[in-house]
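Of the protein chains in this complex, all but one are displayed in their positions.
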């Protein structure tokens, strides 16, 4: 959990401001689209900038090209700050993407054969997250964290000799047929008709740091427009939307 | 028209427009900078009218360096330059900068090669008439190589279209990115197929036009 | 050696190996399939030894379709084929299939163009001697176009290296992907720079070798 | 042996050959003359169907080339040698390879190549140039390579398009003597396009004179024979100082 939206002194904005928010894929973009009309009523023109890469939304935010972004969890953001002398700050946790393990030919993790292939995302924070998920359920054991992230090198015990294959995030779902098991976010599992609730062998749940968070910069975090956006994104409307459309997949974090 | 196209019609039209802007700008860059750069590569070759080892190696290395970058990283590397030129590093306009740079390097290489196929005699005829280097190129070598230059440009344009599909990274948009975002990431397979169809038609038209023009202009 | 390289030495060596495998396989595919396909494109052109509108349009469209796909989507489309051929759709071996397909289309186009620059007289001399189509190509046209074919292959190989950097999506690995994953996504800028340096050196070597070979073999 | 029946050829609107019929007897040395642009090259190129007539027939050695399949045409062409007006050497092959390739197309075993190439190179006086590439040769040397390439397979028919245009009279008579010798030994049919009256007169038994794509006249003549060649600079001095050329 993280700090709640702080109290706001200035309640109104006089003139229409444009708020640029970088994002990647649904449901992130859908949430932003959902709150757009509400912000418009507040005199804020929300412009959604869809990018296609996991680094550029932060780069753009740090460079003042956008005012906020909405695609990442806090650890990922912190890592960016550390490496780029950036001052990004989390504004509001919006939902948990319930990471899970899926397998086509196994109903439980125990059924996976010795030496089975497990596909995981190839970017380092997701490698960390995938391994942590498996460790959380005692499928593997991880050693001391030597770096910021766990890597495959940190696996000290792997009783069933699982083989990890790293592929692009976008490719994970396609590996469902290929690998014995896939560790992925619900957003990628959904198109296969898989939900964390009924299909995942293991899930992350909500007790973690990985809530998808609205992020802004230190210098604009208190801006009325940002706060208005944070407020809109934590509205009942959004909660309802997530619960109706992304049950167990995107669990509201507010 | 299929429902899915109707549903997304404004986005699709916008994506097509973005592709045209990005590819159009690349073509302009290829012609305005890539053609001269490729010509310089040719001219400074050993035994060519402006033989110059140093200049050749400089241009050659420059082109190689640009072509060595994984395209994604080139886009990232260009960000400061892009910001300097167009004031922002995201969006279709911003995507033009890295695309133009790769377009220049790509076409320059093909230009160099096309010109190397021009028979020696053509250059000799020009030199014997006292043609300046500029005249040797414009009045003789380009004329002889014109169909080859056009085919190279055609091949390059098709590559530019392909490169433009990666520009989603910096929000460049375009049909390819649209296909990837909606079709692939969101599993709207039918939408993706239509987008790919549009790209095939576009490429086919460009190739046909290029081949036709090259053939018409080839009197050798 | 810089610390960061020592730290990742096994991974880097593996990545270099993966790049060599992927690019090497693409080169083989380009030569074994792309060269004949490009030759067929040339042969079936109007006024060329095997003039055949239908066959030409078929091959031409095939090449265009492959080149129309956003590369990422081509990789995805190839998955069933890849699985059929190499048994899996992930890993370096699996990455070879889409790379080979694009390599074939890419080189075929450049081969077609190189051959179109061969003077008519060479083909006529071959025909007058009663050469079969195979002999016309192998004993005459390829010989005349050899330096151009080598330069085209060089240009293509550099492109293949560039394409291989995208193969991280299916776990293909390679230097480019290494640079993107460790260098770019994990902000290890120095590591990324070293990887790019390796790629620049690789590209520079290939280009120098290609240019040298082409120049040595060019007796025109 | 070679029969052209009402062959006709137009390039666009321009008619290059108007309904020409020609009969060239087996073993003849047949000259074709005519002003520049008359259609000599076009008609010669029809005899191995490099130029496809718009109408009419071409029959060589009893074979209808105009209706032949590609395979039949290729077979026929293997026994028809050709010397092109513009030589058409392969720039990236050495002199040796330019000649040897004709042998390998004619299915002459590889082990015979060296001796046969050496033989024709001696005929045309280019023994010393076997390893050169065409770009390193003088105009006359290129032409002689083209001649050697056509002769090396000892074809049944030899089509020569201005074979000595780039050669001085001494070299020309040397080449003509070789042609005459080969003709005596093998009795092939030779068609000789030339603008040099002296060449035609010395060699040919029949001449056709072309004008604007049509046959103006055919003549039977008695070849005068070739005067001995003397390939020295002194011969130029002598020729220049003679009263009549």
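Each chain gets a letter, A, B, C and D, in the order it is written, and its residues are counted from 1.
The rule we apply is simple: a contact is a pair of C-beta atoms (placed from the backbone, for glycine too) under 8 Å apart; a residue touches a chain by one contact, two chains touch by 3 or more.
Note that the structure is a prediction, hence the values are computed from the model and not measured.
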In the full complex, the chain left out is in contact with B, D
I'm checking contacts with the chain that's been left out. Which of D:71, D:122 or D:239 qualifies? D:239
Among D:36, D:69 or D:115, which one is in touch with the chain left out? D:36
Touch with the omitted chain, as defined above, among D:63, D:86 or D:154: D:86
In the full complex, which of D:79, D:98 or D:170 touches the chain missing from this view? D:170
For the chain that got dropped from the picture, name the residues of subunit D it touches. 11, 33-38, 40-42, 85-86, 136-141, 144, 161-162, 165-171, 195-198, 200-201, 207, 209-211, 216-217, 219, 221, 231-234, 236-237, 239-241, 244-245
At which residues does subunit B meet the chain that is not included here? 121-122, 124-125, 127-132, 135, 139-140, 143-144, 146-147, 217-220
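Note that only the chains that are shown with their structure count from here on.
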Contact-pair count is greater, between A-B and C-D, for C-D
What chain is most central when centres are computed from CA atoms? C
CA centroid of subunit C to CA centroid of subunit D, Å: 44
Note: subunit C sits from subunit A at a C-alpha centroid distance in Å of 38
Would you give the residues of subunit C that are in contact with at least 2 other chains, written as numbers and ranges? 72, 76, 147, 184, 218, 220
Subunit A touches at least 2 other chains through residues 55, 170
Taking chains as nodes and touches as edges, what kind of graph is this: line, ring, star, complete or other? other
Touching pairs - complete list by chain label: A-B, A-C, B-C, C-D
